[in-house]
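Note that this complex is displayed minus one protein chain, with the remaining chains in position.
Read from first to last, the chains carry the letters A, B and C; within each, the first residue is number 1.
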Amino acid sequence: MNWGSLDQFLAMGGYATYVWGSYIVSVLVLAVEVVLLRRRHRTLRAGAGRSAQQPDTVA
Amino acid sequence: MAFNWFKYSSPQTFYPLAGRLVPFFAVLAAVLGAIGLYIGFFVAPTDFQQGEAYRIIFIHVPAAWMSMFIYLVMAAWAALGLILNTRLSSMMATALAPTGALMTFLALWTGALWGKPMWGTWWAWDARMTSELILLFLYIGFMALQASIDDPRRADKAGAILALVGAVNVPIIYFSVKWWNTLHQGASISVGRSPSMASTMLLGMLVMALAYWMYSIAVTLMRVRSIILERERNTQWVRDLPGAPA
Amino acid sequence: MLEVRDLACQRGEQPLFSGISFDVSAGELLWVEGRNGSGKTSLLRILCGLSPAEAGSIRWRGENIRGAREVLLGDTLFLAHANGLKDDLTVVENLRFDARLAGMNAGADRVDAALRACGLGERRDLAVRYLSQGQRRRAALARLWLAQSRKLWILDEPFAALDAESVDRLAAHLGAHLEAGGLAVLTTHQEVPLPAGRTRRLRLDH
Partner (left out) sequence: MWDAFVAVFARDVLQAWRRRADWLTSIFFFVIVVSLFPLGVGPEPALLRTMAPGIVWVAALLAAMLSLPRVFGSDYADGTLEQLVLTPHPLTVIVLAKVLAHWLLSGVPLALIAPVLALQFGLEGEPVGVLFVALLLGTPCLSLIGGVGAALTLGVRGGGVLIALLVLPLYIPVLIFGAGAVEATVAGTGAAGHLSLLAAGLLIAIVLAPWAIAAALRVALE
């Protein structure tokens, strides 16, 4: 175990900005990608239902 | 092999298959990510030269690996789509590009944040970082080209040609940038891992790389599902889908 | 000589036509009819191998054109909607270039004869940009007088923008081409005197 306490863990030996800056941005970017993709898919599925009622709509 | 590959190369059969595969790869990515982070933060020791800052490599190196790997996979799918005229292959190429660009961005971002404490600069014109930046340009070019062509088939083929030209060029670019870097000694900093890397560090990096890999597969499959729906919206099977996802 | 089976075509994701089959043999003309947007131009472009068909096969001289493009291209003269003339070059320069590219080492006298046949004799040294629409069309059509060795003529709206005299001249030339065992596939909106007895019709909008 590397860390004596939570504070030590968060401080990252004085490199907190860099380490957490990297990790937080990475996690955020990856999470946002997933959220956006889920939303895109959901709208498309909802749209698929709608175009079933109006089969002649040309996009 | 008895497995009928061509059966799954139709968007209609692949759509539900991809839907079943996404959770599998997502769970794998999450579990591997958790293990990798545990190893990275709690098992791997502090580096005696770089202190705790080196822990950025657990996300930096996987992102950099994936950014290059995805470009190759993308070019391969694009080539397959161009040669065999299978629509699904081209859709896979299109679906991979944004994730690849994202990985490239993350590699650059984490690289900059690693570089600042280690050698006092956010950006060095080092061969690897420069190539990574050019790779980002290549991804952006691919996506911009596909986005500006309305006919999806033409977009697929044009993108495929560009991806292949890019794939031929990537090694040449890397070689030229490396050559350029060694000639300009003043600016060069050796961005290398410390020679004696603890085996737990390496293990953590490999597990994280696997997690990134699984993540990329899951996300690409999600995106390809959306692309299938967009392109096939005039077909009967898409109209027959239940309106809201389960 | 030209056999088309079950041809289908898609523009973007919209299906244009499907299940088109026809034969054109030596000495015959196929008149492709249909509304705007029914896929006439697309059909012609598929026939000369510019666009791929969604489904179906095209055979020329008994061979599928997918494998034997060069054979088809060596026999075909395609006249698109656009005239394919360079604005900055003169009429005669344009034609000479076309002839050279087509591998016919047409001498100056043959090019001049073709231009005279289209009524462009005295405009031969004028840059194309100074021609009227009808004159441009005639300059493009002059290829038909140059390329008599080409068996299959694929013409997209050849009569558009032409005056009555030119229409008759072109119709007569088409007749002579068919008489000599040539083939033609064309689209037109006008009622033109196409050679009777040799003309077959294909309607695309069913």
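Please note the rule applied: contacts are C-beta pairs under 8 Å (C-beta built on N, C-alpha and C of every residue); 3 or more make two chains touch, one makes a residue touch a chain.
Because the structure is predicted, anything quoted here is derived from the model rather than measured.
Engineer: Who does the absent chain touch among those shown?
Structural biologist: When the entire complex is considered, the left-out chain reaches B, C.
Engineer: Which one, C:103, C:121 or C:193, makes contact with the chain that was left out?
Structural biologist: C:103
Engineer: Which candidate, C:17, C:60, C:78 or C:145, sits in contact with the chain we can't see?
Structural biologist: Per the contact definition at the top, the residue touching the missing chain is C:78.
Engineer: May I ask you to list the residues on subunit B that touch the chain which is not drawn?
Structural biologist: 82, 134, 137-138, 140-141, 144-145, 148-150, 153-154, 157-158, 161-162, 164-166, 168-169, 172-173, 175-177, 179-180, 183
Engineer: Kindly note down the residues of subunit C that lie in touch with the hidden chain.
Structural biologist: 48-52, 70, 73-74, 76, 78, 80-89, 93, 97-98, 100-103, 105, 127
In the analysis below, only the chains that are shown with their structure count from here on.
Engineer: Classify the inter-chain contact topology: is it line, ring, star, complete, or other?
Structural biologist: line
Engineer: Could you give the separation in Å between the centres of subunit B and subunit C, each centre being the mean of its C-alpha atoms?
Structural biologist: That pair's centroid distance is 49 Å.
Engineer: Could you give the separation in Å between the centres of subunit A and subunit B, each centre being the mean of its C-alpha atoms?
Structural biologist: 16
Engineer: Spell out, as numbers or ranges, the residues of subunit A touching 2 or more other chains.
Structural biologist: Correct list: empty.
Engineer: Could you list the positions in subunit C whose residues touch two or more of the other chains?
Structural biologist: Counting only residues that touch two or more other chains, subunit C contributes 14.
Engineer: For a test of understanding, state which residues of subunit B touch subunit C in their complex under the given definition.
Structural biologist: Answer in residue numbers: 150-153, 231-234.
Engineer: So in the complex, which bits of subunit C are touching subunit B?
Structural biologist: For this pair, the touching residues of subunit C are 11-14.
Engineer: Subunit B touches which residues of subunit A in the complex?
Structural biologist: 1-3, 9, 12-15, 17-19, 21-23, 25-26, 29-30, 33-34, 37-38, 40-42, 44-52, 55, 59
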